[in-house]
Structures are given as structure tokens and as C-alpha cells.
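The complex appears here minus one protein chain, its other protein chains still in place.
Every chain is named by a letter (A and B) in the order it is written, and numbering of its residues begins at 1.
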Amino acid sequence: MRPGAVLAVGLGLTALAATAPAGLGGEPVPGWSWLAWLLALAAGVHGFRSGGGTLAQVARRVAWLLPFVLMLALPAALLAAAGHRASAAVALVTRSLAATTSAAGTAFRLGPLGLLRGVRAFGVPERLALVLEAALVGLRSMLERARAMLRARSARRGKDGAWGLLLREPGATLRGFGRFGAALLLRTLERAEAQERARVARGADLA
Amino acid sequence: MSTGPAALSVHELAYHYPDGQAALRSVTFVAAAGERLALLGPNGAGKSTLLLHLAGLLPERQRYLHRHDPDAPAHRHDAQGTVAIDGVALDPGSIRSLRARVGIVFEDPEDQIVGLTVGEDVAYGPRARRWPEPEVAAAVREGLAAVGLAGFEERFPHHLSRGERRRLCLAGALACRPGLLLLDEPTSGLDPRGRRELGELLGRLAATLVVASHDLAFVAELCPRALVLDRGELVASGATAGLVADRELLLRHGLA
Partner (left out) sequence: MHIPDGFLSGTIAATTWAGGAASLAWSLRAERSLPDRTPAGTLGALAAFTFAAQLVNMPILPGTSGHLVGGMLAAAIVGPSRGLLVMAVVLAVQALLFQDGGVTAYGANLLSMGAFGALGGYAVAALVARLWPGIRGLVAGPVIGAFVATLAGAAFVALVLAASGLYPIAVVLPLMLSLHVPIALIEAGLTGAILATLARWRPDLLHRRERAGGRGSAAWGLFVLALAVAAFAAPFASSLPDGLETAARRLGFAAAARPLWPAPAPDYEPRWLAASRVGTALAGLVGTLAAAALAWALTRRLGRARAVEPHR
């Protein structure tokens, strides 16, 4: 299936699941909502599997959201009409997790390259697509660089971690973070410039 | 658009950095089509700067975010002299078409890997030249095969070893079928086997080569002729074997 089509189906299913009624207004949760959520969950898991992932991976990717989802869902359910609170809570949590699973599975199956192609197929402006591509290309090395710098900081500071606690020693902490951020940013810009030069060398302005 | 190896001619090329410091002083030399030329010299001699000129990347036409000099004009005319490829001088009018004939591989792979996958990265040049997709795919296959990375199209660059990443950068340059190939310290960080394989690889190419390197043994095997650059000046040129054997010359110019 072409990336554009996969993205369309996956995101469409996500949107359907995310907006299916969850019984907030007091009326019972309609049957088709549960169907939509089941479909979204199944599609999401299928997307993961077909991308080479495991069920455990899906669970991990979505489960970390659970505390946050509960924090948003439970108060809303409590404010629902009496007698419907439990079903509203379950419905809300299910709705959120099902939609998230569908989106996650779609993205996993496509991978960064498929996502880029799909996004372009949707007609997203080329400028945005290029920025997205450059971000995806640079993401991994950026994370490695940041992690290495953090390790070096931690090694230098010892027991206080990378920069101490904000409330206990705000000046030193902010200064430390400022230096870290600025240094990372400068290295980032240097590398970006070198890569831009490489792009020009390979014909970026031949178009 | 001509194919095949390109002839290179440099005449009294001089270049100043924006802060006034001289980087190149009246450099003159020629390279015949298909010739392999070594560029020797200590750090700071101007080897990389010279390569950038040959690639048409200097003088810069663009103010980058990174530059220290925010008030400097966007156009730099601090270069004098000429660089000519196949007899055509590099100037604002001809630069694009001439740049299409040149491939350059920088020292650090991370500075030039711009694709999400190996295949996407190698395809960058052909796609920028608006070649039809089947030709792009063929060029990618050719480039990868030439460097021994056949079949690597779907792999991610960050999963490649350091040597493989260097070869990826070379494949990206080769996919554009350049007539002139410029290499900046191609063996830095490579183990002996990597160096040997790279030497064999480059030896098989038909393009004109200019290789800037500290690795005297490597260039002695690959390049019959060499230039020595020191503080922006061309201080010696001739048969590589002869230059490399001249211990006094090497010491005088920081090569030993």
C-alpha cells in the first residue's frame, strides 16, 4: 500500500476513534463507539506487527500515557451525570488509548521515510516537508550529542547530577543549563551549515 | 553536458577570509583529464580552502546563520584568479553547470549525510539534477556498487560503521558521475584494511582526482603527481615519489 494511502487510512481511523462519543453528556455510550475503538486498537496493533514490532512494544508505547490520560479522564468522568461515571471513565480512557494506538501503529508501520512520503503525498508544502526531513535526519545524532554532553556534565559535577537543583541553587543551575543549551545549539548550527554546504555541492541549487 | 574525466586548470588563485587573513596566495597548477593529483601540506595550509574553490563552493554567495559577521555583505569578492574546468572558467554564470561536473567528499561523514536512508542519501545528487526516477535508481545502484555497499539502500546511516559511512559519502558523490572528484582527508580514521580498500576503489575510477591528505603512504600509491601547499602558497610540485623522499622538504613544510 502506498504511504499516502496508509497514512490516510490510519489517521482517518484515529480521528474516528478519537471523536466517537464517550457518554460525557449523560447519554449512554453508543455501540458504534466501542466498535470504532476496537477497530482502531486492532488496526494499530496490526500496523505495529506489519512493521516488525511486537505486542509488548505497542503496549509500552501507549502505556506510558496512561497516568496522564487518567488524570484528564477521571475528573471529567466524575463531573458526568451520576450513574454514568464509571462507564464514562472507561469510555474516555479507552477512546484515548485506542486512538493513540491507531496513530502509533500507522507511524510505526510507515517509518520515518514512509511518513515523509505520505506527508508529501498529502500535499504538505515542500518547505515544511524539507524541514521535517532535515529534523528526522538530524534527530538521532542530536540525541547522541546531547546525551554525551549531559554525561560529561554529570561526570564533572559528581553527586549533583548535571547541574544541581533549580530551587536550591538557581543561579548555578540556570547558568549550567544556559551553557549546555547554547553549546548544543552552536554545534547544531555549525553542523547544519556544513550539511547545507554539502547539499549545495551535490546540486541543491541546480533546480 | 560532457561526461568523462574533466581537465582542471587553476591560474593565480588567491583568496582572503572575511577578516582579511590570506588563505591562498597565487596558486597555479593544471591537472589533465583523468590525472590523479595529491595535495599535501600541514594543517592550516589551505588545502580544504583550495578544494572548496575547485568545487565552486567559495567564494560564498550566502550569509549563513552561523557566520560571525552579521554586517558583512552577502556577496564575497575576496577571491582573485581563475579556476577552469574543461576550459570553462568558474564564474557566477557558469558555476551551476560546472559544479554539476564536480564531486567533493568532505572529511567528516556527519557533515554531509543528508538522507534518511542510504538510498535516499545517495539519490540526493541525481534527484537535484532532476534525473528521471529510473535513472536515479540506477545511479544509486551504481554508486553503492562502486564503493562496495551494494544492496544497502534501505539501511539507516546511523547503523553503518565509520568506514561504511565514509564509503556512503563517496557513493553519493559518485552517483552524480562527476568528471572531477575532490577528496579531503579520505583516510582519516580508517584502519589499514579500510585504507587499502579505499585506495583500490579510487584506483578504479576514471574521473580526475585531487586528494588532500596527510597520509603520505596512501597518496604515494594512488597519485603519481603531488602539490605541496604551505601557508596558502604552492611551495613544491612534482612526482609524488620524489617529494615524499625529500626528507628536508617534508620537515620544512610540516609533513614529517
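Definition applied: a contact is a pair of C-beta atoms (placed from the backbone, for glycine too) under 8 Å apart; a residue touches a chain by one contact, two chains touch by 3 or more.
Remember, predicted model here, so these are calculated numbers, not experimental data.
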item: Among A:Val6, A:Ala104 or A:Ala201, the residue in touch with the chain that has been omitted; value: A:Ala104
item: Candidate in contact with the missing chain, chosen from A:Leu38, A:Leu72 or A:Ala86; value: A:Leu72
item: For subunit A, the residues touching the chain missing from this view; value: 11, 14-15, 17-19, 21-22, 24-25, 27, 61-62, 64-65, 68-69, 72-73, 75-76, 79, 92, 95-100, 103-104, 107, 112, 115, 125, 127-128, 130-139, 142-143, 145-146, 150, 161, 163-168, 170, 173-175, 177-186, 188-189, 191-193, 195-196, 199
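Operating definition for what follows: only the chains that are shown with their structure count from here on.
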item: Residue numbers on subunit A that touch subunit B, as the complex places them; value: 112-113, 116, 133-134, 136-137, 140-141, 189-207
item: Subunit A partner contacts - residues on subunit B that touch it in the complex; value: 55, 57, 64-66, 96, 99-100, 102-104, 106, 108, 110-117, 120, 124-125, 128-130, 158, 172-173, 176
